[in-house]
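Partial view: only certain chains, each at its native spot in the assembly.
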Amino acid sequence: MAARGKIIIDRERCKGCRLCLEVCPRDCLEPDTGLNKKGYQPVLFRESVEDKKGCNACTMCGLVCPEAAIEVYRAEE
Amino acid sequence: MTTTRTIFAGFGGQGVLLMGYVLAHGAMFKGLNLTYLPAYGAEMRGGTANCTVTLADEDIDSPVASEPDILVAMNYPSLEKFEGTVRSGGLIILNDSLIKESPARTGVEVFRVPVVELARETGSERAANMVMVGAFIAKTGLLTVEEACRGMEKALAGKEQFFAANRAGIERGAAFVTAA
Amino acid sequence: MRGTQVVGETAVRAGCRYYFGYPITPQTELPEYLSARLPEVGGSFIQGESEVASASMVIGAAASGGRVMTSSSSPGISLKAEAISFMAGMEVPAVIANFMRGGPGLGNIAPSQADYFQSTRGGGHGDYRLLVLAPAGGQELADLTFAAFELADRYRNPVLLAADGLLGQMMEPVVLPDFVDLDELPEKSWAVSGCDGREPRSVYSYIADPVLLHRHNLHLQEKYELMAQNEVRWEEFRTDDAEIVVVAYGTASRIAKGAVNQLRASGRKVGLFRPVSLWPYPKAALRSLASRVRQVAVFEFSSGQMVEDVMLSVGERAEVYFHGVAGGIIPTPADVADYLDSVMNGDGRVGRRMDI
Amino acid sequence: MNEQGYKKIFGRPESLTETPFHYCPGCGHSVLHRLVAEVLDETGMAGRTICVPPVGCSVVAYHYLKLDMVEAPHGRALAVATGVKRVHPDKLVFTYQGDGDLAAIGTAETIHAANRGENLSTIFVNNAIYGMTGGQMAPTTLLGQEATTAQGGRDAKLHGRPLDISNMLALSDGVVYVERVALNSVKGVRRAKKAIARSFRAQMDGLGFSLVEILSPCPTNWKMTPAQSWHWIDEHLARVYPPGVIKDDTGYED
């Protein structure tokens, strides 16, 4: 089953504060290994997370993201 | 030598200002005239940082380096920003660990130092900036390793816990140049 | 030590025990330094709720006989204008440092000299003068800060240090002065301390009767006259055989010096006249120099302020030119050399001729 | 971007420009800018709004919010806003101010605008520090908290005590609504947005002065990671400045 939601992170806006990662109830986020152009280590969306069934489009990551770098999408029924 | 102007530039977290500060204190030990001038952005937020160090055995007039003799670039945006200002015949020293690109600038000498890797060898990745200081003084001959180390100790007075690692970094950087 | 710290430590050595100020870039390292340093010597540091409040705290401590300092940068100095006028009227000594930034308004934090008028022509109201000292480097920051406290007390007058953020941030080797022994300083027979065993004293500027206020102003003018006679400071550099001199102070003078050196290297007869006291202005010295040269070229980090004092000094004795930048762009010695070259050639490319 | 089979349910609000924020990672200012934009989008008020940003980290708020704005000298935002409102009584006029701006240099302007009952809204960003100038003590700095002008931590004897200006303001009859929220949780972010919306609504209804105080992280000057600064708000800041409604005379149900 596909996840109920997904997010898109604007990699160049992201400043690697990891607050999204803190609040995600589904553990969908992880730090990138490289740096973006501004020298920050951005966060990546893990499309599928086995154990927790992936993103549920709760928008919490977006709500706390200081950079307004996250868009949240819900799967259409 | 007469007067040498160097710009150190990089990300905020790379200890760029400290590099210049260490160099300035080392020059003081040596009895050189010097000016150390950190760039003072309106913002204290992340982003980039840079400072200008002028060393001279004569009076220093302008402390500003609009045409520096040397650029030490710790990241790519800094290289991009400053490479054009280096006087022709000048020197660009690059943080090879982070900058894979080549300078657009021609007519200058380019020297690469893999600071992170070298620092890792000494056991402390955080000493990467000191590795660059070591490489810088060895490459330019402006200070001896000992002068640089004493400058570092003066600049960091009260933070003795970092002395050993930083000294190792400076030595490693200098050795890298000698070996090159 | 950065320039700001040099000022801070020198102040302590000059006997300053009280600092009141409000943070503003590019000089906050000075209050930061003193916030830790003053308690070590039994002094007091207060981060006031504003520049306005801080300046009034200065009045209180100065009227009580302390050696006192405040500092700020352009907008903050504007806010202190009323209190500075009070200090002058009440005749209380204080040292005020202005690390000027780009203006007008909020402007930016880049080096500037656009507060020259404000500094030398009383930003505040009324007929008063500040002693205005303009350091051009680390050692002078120390020397003039030290002198400022002595002069403030000697004349019972506020002294302004006119600097900029570049001087404040820069590190240069500096020899600091020795510590003043506070017990050795002359007693301030006018300061308040409680009137036990003597007549009550008041320190004030309100003088309702026009005749008395007129007299007070005459007294102040006599004092300023004395300052004008005794406290003029300037430096001349390679002026002996010069045919043109550039006039510049503070950071701008260092760049101008570079230009002089460059031009001298190619045999041009160029010198530098550097006012160190902006008020009193080294009028006589510049005047006598002007009689010997053909051209006087002013260079400022402003749109043209000190140039008026130059004109008032030079009169028609030499041609006067002006070139300035405002906003924090820092020209190079080469730029200034180009300006001087243009003036010498009379091609009108850079700068403009001032008419008087 | 709209993805196949997915519907966008959250993204950048219309009233935000495309310019990336210059704020530090994890800074509360960025979140607040977005919340203001969301509220204005949802109420359709952006075109009839005038903002007075402060001198502080958010001095260039006009880079980020698509609104008419007037700069104020440091601390004088509410005086400037008062002037704006006299000319545009029918517009939504709000100030956005830091703790240094609002509660130190601007104390008189704040208290008197509130006490005049100026029909204005204020977003009061309390990060207990002077952010823009690099970490000096603010009136709101906690006892024991490090600041560059209170090295070793704020000491009541040397540096005075934390000032709770929202409580003082609530005493004034001109003030209709004061709420304090903390920007260190999803719930807090939601609460903040609601409070801002309420304050704007009160103004459009002509009820008088209202203020939302936001406990907002400044990881840079607190010398913490963003996550740590969330924690620190709970453990320290919110204990001295407890979130909640301090005064509400709006009479609004919700």
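Going in written order, the chains are labelled A, B, C and D, and every chain counts its residues from 1.
Rule of thumb we're sticking to: a contact is a pair of C-beta atoms (placed from the backbone, for glycine too) under 8 Å apart; a residue touches a chain by one contact, two chains touch by 3 or more.
Quick caveat, the model's predicted, so the values are computed rather than measured.
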| item | value |
| --- | --- |
| Total chain copies in the file, per protein type | A x2, B x2, C x2, D x2 |
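As a convention for this text, only the chains that are shown with their structure count from here on.
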| item | value |
| --- | --- |
| Whole-Å gap separating chain B and chain C, where each centre is the average of the chain's CA atoms | 34 |
| Centroid distance [mean C-alpha coordinates] between chain C and chain A, Å | 55 |
| Centre-of-Cα separation between chain D and chain A, whole angstrom | 27 |
| Numbers and ranges of chain A residues touching at least 2 other chains | 15, 40 |
| Residues of chain C engaged with two or more neighbouring chains | 25 |
| Chain B partner contacts - residues on chain C that touch it in the complex | 25-26, 108-109, 165-166, 169-173, 251, 254-255, 257-258, 261, 330, 332-333 |
| Partner chain A, residues of chain D touching it in the complex | 1, 3, 5-13, 16, 20-21, 23-31, 34, 185-186, 189-190, 219, 225-227, 230 |
| Complex interface listing, chain B residues touching chain C | 21, 24, 28, 33-38, 40, 42, 59-64, 66-67 |
